[in-house]
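A single protein chain has been omitted from the complex, and every remaining protein chain is retained in its original position.
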Amino acid sequence: MDVELQLAVERLHARYAHALDSDQLETWPDFFTENGRYRITTAENEARGLPLAVLYAEGRAMLTDRVASLRHANIYEPQRYRHMVSAVLVERESEGTVKSVANFLVVRIMENGETMLFASGRYVDRIALPEMRFEERVVICDSRRFDTLLAIPL
Amino acid sequence: MDVELQLAVERLHARYAHALDSDQLETWPDFFTENGRYRITTAENEARGLPLAVLYAEGRAMLTDRVASLRHANIYEPQRYRHMVSAVLVERESEGTVKSVANFLVVRIMENGETMLFASGRYVDRIALPEMRFEERVVICDSRRFDTLLAIPL
Partner (left out) sequence: MDVELQLAVERLHARYAHALDSDQLETWPDFFTENGRYRITTAENEARGLPLAVLYAEGRAMLTDRVASLRHANIYEPQRYRHMVSAVLVERESEGTVKSVANFLVVRIMENGETMLFASGRYVDRIALPEMRFEERVVICDSRRFDTLLAIPL
């Protein structure tokens, strides 16, 4: 077992979670490589092999655009999110890449204080070494409900 | 602190969670030793020293039977589960065994997309070395409600 690599990947997950939960969306594209891909899909679509994505972005420019439009859309919605990450599996793929699977749970806290389960699912990642950025992050949500899911990156 | 052992136990927890959440129930008995014991109980019974178990299985053959009956019973229930594991404490017990305690939270996602808290509690495990399989896994659920708890292994 590569102890250093395991903990480095867990640290990447942790930094990502804190960036989103602290509303530092502008730093979000920095978690990806220059041409990094980000995709949100559902477990149902993934199981059926459907290429449909709820959200797809490729490259930091698109990710940055995404943040800009979120900033515009969400200006009046002061909810908070809290990301929990668990069960991080790490597997070396090649000299320059590592694969990781992890479970996540996100709760949403509304302005009035109400807390709800917002999303759960799996991260399936390919991470570039040694820079520790996502070449690809696929967010596979357990639920098919997406009316509110598009509010923030997961 | 035995860094390798800590991470090896965390990896076992992670593999177990992903196997269940990916509906790979047939691999579940492989997480146990040949005569491994699996028990689900409640915190209330455990605190009172009651030997009552909500579920008890001993040995891979019984665990395999359990999976078979779940497959039969659950054929029409396409819900999903997501296991979160946290606060993993590891303690060497002997040359060939390690004890571990961990917190868990399981959410259930229904076919219609609704997500709910399904179960929470503690895993109390004895793990055989070096094979990293459960000699005993005791699942101590916080809640006494069990009408739906028996749907899947925890």
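For reference, chains read A and B in written order, and residue numbers begin at 1 within each chain.
Everything that follows uses one rule, which is that contacts are C-beta pairs under 8 Å (C-beta built on N, C-alpha and C of every residue); 3 or more make two chains touch, one makes a residue touch a chain.
No experiment lies behind these values; they were computed from the predicted model shown.
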*May I ask which residue of A:Arg80, A:Lys99 or A:Arg145 touches the chain that does not appear here?*
A:Arg80
*Contact partner of the left-out chain, one of A:Leu25, A:Ile40, A:Leu63 or A:Leu105*: A:Leu105
*Touching the hidden chain in the full complex, which residues of chain A are there? Just list them.*
3-4, 7-8, 11, 13-15, 17-18, 21, 80, 82-86, 105, 107, 109, 113-117
_Touching residues on chain B - with respect to the absent chain_ = 1, 3, 6-7, 43, 84, 86-89, 101, 103, 105, 117, 119-122, 142-145
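Quick note on the criterion: only the chains that are shown with their structure count from here on.
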*Round to the nearest whole Å and give the separation of the Cα centres of chain A and chain B.*
27
